[in-house]
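Apart from one protein chain that is not included, each protein chain of the complex appears where it belongs.
Take a look at chain A:
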Amino acid sequence: MLKTLEHFAAQCNANSRLRQMNRDWTRRIAIVATDRAQSFWLTSQEGVITAGEGPAVEPDLQIQAPYDIIQAIFSGAMSPTEPYNAGDLLVKGSQDDLMRLDIITLLIWGE
């Protein structure tokens, strides 16, 4: 999973449009695989995304889902919308942040 998240972060950081979009988006995102009790995190600061393993400190956004769904979302196999609508993806935080994550994944992998 960490490799997937790091790859996601690298793709964001290599995309000048996403860096511009995220330049003012400072967030700590906690990602919890509910079926494996594993935690990961993403941070966004000045347009740069960083990934790591372990619990996030005072996260702005918490994402909880089974491991395979998280893996699918951050590898581009699935957008966050479908599992969110189905109740398989729980998000604690603002809808704007969820929407932004969705848009980021779609701009990397959409079409």
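Simple rule for what comes next: a contact is a pair of C-beta atoms (placed from the backbone, for glycine too) under 8 Å apart; a residue touches a chain by one contact, two chains touch by 3 or more; residues count from 1.
What we mean here is this: contacts and distances are computed from a predicted model.
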| task | From the list "Quinate 5-dehydrogenase", "Iron hydrogenase", "Imidazole glycerol phosphate synthase subunit HisF" or "Response regulator", give the UniProt name belonging to the chain omitted from this structure. | result | "Quinate 5-dehydrogenase"
| remark: Where chain A meets the chain that is not shown, the residues are 17, 20-21, 23-25, 79, 81-82, 85, 95-96, 99-100, 102-103, 106-107, 110-111
